[in-house]
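Only a single protein chain was left out; the remaining protein chains are all shown in position.
Going by the order they are written in, the chains are A, B and C; count residues from 1 in each one.
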């Protein structure tokens, strides 16, 4: 049994962490951090937690927190953790950071895309990018996990095998992504009001979204060179779910069966990645509430390109679920502990 | 470990049973019955079940089924179970019927509201109305459970204590109910198409909805006489959730604190009924995916009436969850086994 | 051709006024008032207006505005107009106030329910409650129109004839109302975020909603006495639309045909009120984008009560459309000018 603290527990990702950890057999949540709701009962912020959580929201007393828990999840704005992390903290607790602070190894790239000065560059090197299906071994002994972004998780898992195997030209990759609205967070912004989002779809952050360099870095590792891709996110009128539709030029002639073999060889043993049957398209409704990523592909012979697709719950495998998966690996728990929710439909 | 069969496993309630039972420690699903999808893989009907259920949908071979399982759930159209139930079947397996066939004790009332001739009246007497918060003792030894309707569950649990304690005039009760669209089932009907339901709300079955006599019977038991109420359901553009707003004349002068005491006395020990704090209105988002019913009330001093409210997930506490709860009681499992899902938000 | 100014043109009701007035043959909008977006292009606030409105949002210079237009619409927060209205203004322009400032004749009632001190009580007397189907004659010569609230419009038109004809006991009326989310306005509040509203329904303002005394006053006129009713609004996950389901005790024995005759006698000549055919329930999808109110009813013989229903677009007949209808009457235009939109479905 370990003790857990959550900084930023009242955002959507933080609340999802609470939902998942309440069902985790090895964990007690000791600290519900929140800047906005200090001293409020947690269930007053999230009514689903009534009679499940009696705790009160705590301010961000990192020193106190560090002495009382085994692992801290930071579901906080960019720059927050970078602004306070010290060797002393890391010597006492493990940290799983759901923000982007330690995801990108090249500080210049980070500072350019995020328009923030990085305040603790020295820890970037040791931080492990927490995508278990690719970095499981490194995660085991990490002190600091950079939990991947939602879009990068779905994109990387859907595309990685074909880049790694040299099937596609990595520089030709175009990712057209669609996300439910919980990805925009719980901030009170007009653009995220019900009437503004409902009955509409739009692209946003075209050519400028911060998840672009994160995806480029991960896929770059796969092909061994720096790459440039297009990544275009869209806002969809639904609560949860990410779908990515990715396009790339094929540089090896392969049949759909050949491709299937590649995906299977990467994911056969991966509980949370489901390679769908031939020509079944991933749909976000089939993964909602679960830690699964559903992936599949279709070859377009007419243009010699391949279309790769992935569907995932942005709050689970795209945030809180993956964070718990990382924790399980770090502490030697069963990797799927607390993450066996059957996708909820409808 | 017991073996379970589901007849009607490919409707929404049947699929929800599968979702819940896959997480139940004492149960193996042996039979996925379906009239519409015989010989299809279950996961081809419900993609969320990919890699979770490898079974194939079975025809309704009740004889074979009876010999192979300990309990049968029937999530079938009205009249189906009544048309085939025999003493032989009941001597071999327990049955939890999610249809209305055995809910109403007065056959005439059943036949009048359902416009169906009841084909096995002899079992109506022994069938137990499976609302554990009220009939727990009887459920323990029942062979045949009439699993309550969605609206009656939410309505009865919200109103029952005040009728039982003589606080309100039962004949003055008006229940204005609102349901998500999964309550309408998975039949291919124009009226349930996305574009027909989305961006609209309507009442339906006004003065004629079949759940009316079911609610009247249960509340009638509470006050010891036959009663007549108004029950008006509405279709809401959302997947899951029922909210009832009920109105009644107060016949005892009581403060809101007095009322609170009554509700608490009935539900303090009930894990799945949450009496909310003063003036917090139930909302369906806080119970989604869980077996909770949230109830509360407000006294309107100006008119000497009370407004009672209840929120619930129609597929869980309103159908599959309650069925599992009944099964747990019947087989001596922990009552909450398989039902501890934290409500999923957003 | 008259000139029009809108104060509060960047709220949802204000924008709907712009949509309707752009299609009105006798009107030019001269003033797009907005406190929040001064000096911004109107189309930057509402992208639908791109290439339709080139104007810039203006501050609230009431003096300048008064000299330049024939009529002012105020789609402003409670208390705003009351705080600045003068005889000088009213001597120069007509005002149609979409706020509640002049709707309630009894100042005490207003101040009690709105918790605001009324700053210009002297104009309450002359203000005309702008429900054309009831007050058409008075509207013709009014200088100041109190444009009815959304719920009161739908409720009053659905219930008024039966109160007026003594068919129902006005003090037994219970109105269970359901509204789309645009009724909550465009303010940046967490409670109105997409993920908070979507997939949920709740009651709010139970026993305390400010539209209660407004409805009571109007129905009180119909029966000639002060009445107390219950009014319970609910928030529905859709953009537009109000549905009210109202219940009352019948005090005259009448058949459904008799009731039909009464409704027809009140509304046969009313273009914007549609009395539906027997047992057809109003649905908000059939009135979306239009100025129609659809009304109907069902008698419940078992309880000797009647259920009255009304559906309407809250932003049209419930706000901007009714305001335009009032303007048309005041200026001698055809009453339906600019209001002939066919309801948009789906």
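The rule is simple: contacts are C-beta pairs under 8 Å (C-beta built on N, C-alpha and C of every residue); 3 or more make two chains touch, one makes a residue touch a chain.
Worth saying up front: this structure is predicted, and the values here are computed from it rather than measured.
Per the definition of touch given earlier, which of C:29, C:287, C:307 or C:324 contacts the omitted chain?
Reading the full complex, the residue touching the unseen chain is C:287.
From the listed residues C:23, C:83 or C:224, report the one that touches the chain absent from this view.
Residue touching the absent chain, from the options given: C:23.
Touching the hidden chain in the complete assembly: which of A:56, A:307 or A:340 does that?
Touching the chain that is not displayed is residue A:307.
For the full complex, which residue in A:103, A:118, A:210 or A:288 touches the chain that was left out?
Touches the omitted chain: A:288.
Just to verify: which one of C:32, C:46 or C:123 makes contact with the chain not shown?
Final answer for the missing-chain contact: C:46.
Out of A:117, A:137 or A:199, point to the residue that touches the absent chain in the complete complex.
Checking each option in A:117, A:137 or A:199, the one touching the absent chain turns out to be A:199.
Hey, which chain C residues sit against the chain that's not shown?
That gives, for chain C, the contact residues 12, 15, 18-19, 22-23, 46-52, 182, 199, 239-240, 274, 276, 280, 283, 285-290, 294, 340-346.
Could you pull out which residues of chain B are in touch with the chain that's been left out?
These residues touch the chain not displayed: 12, 181-182, 186, 188-190, 192-199, 237-239.
Under the stated touch rule, tell me which residues of chain A contact the chain that is not displayed.
171, 174, 176, 178, 180, 195-196, 198-204, 206-207, 228-230, 232, 234, 236-241, 243, 245, 247, 279, 281-285, 288, 298-300, 302-303, 305, 307, 309, 311, 346
Throughout what follows, only the chains that are shown with their structure count from here on.
What is the size of the turn, to the nearest 5°, that moves the C-alpha atoms of chain A onto the matching ones in chain C?
Fitting chain A to chain C on C-alpha atoms yields 180 degrees.
With contacts counted as C-beta pairs, which pair of chains has the highest total?
If you count contacting C-beta pairs, the leading pair is B-C.
Provide the C-alpha centroid distance between chain B and chain C, rounded to the nearest whole angstrom.
Taking the mean C-alpha position of each chain, the two centres sit 39 Å apart.
Taking each chain's centre as its mean C-alpha position, how far apart are chain A and chain B in Å?
37
Hunt down the residues of chain A that sit against at least two other chains at once, touch-wise.
Counting only residues that touch two or more other chains, chain A contributes 12, 182, 199, 239.
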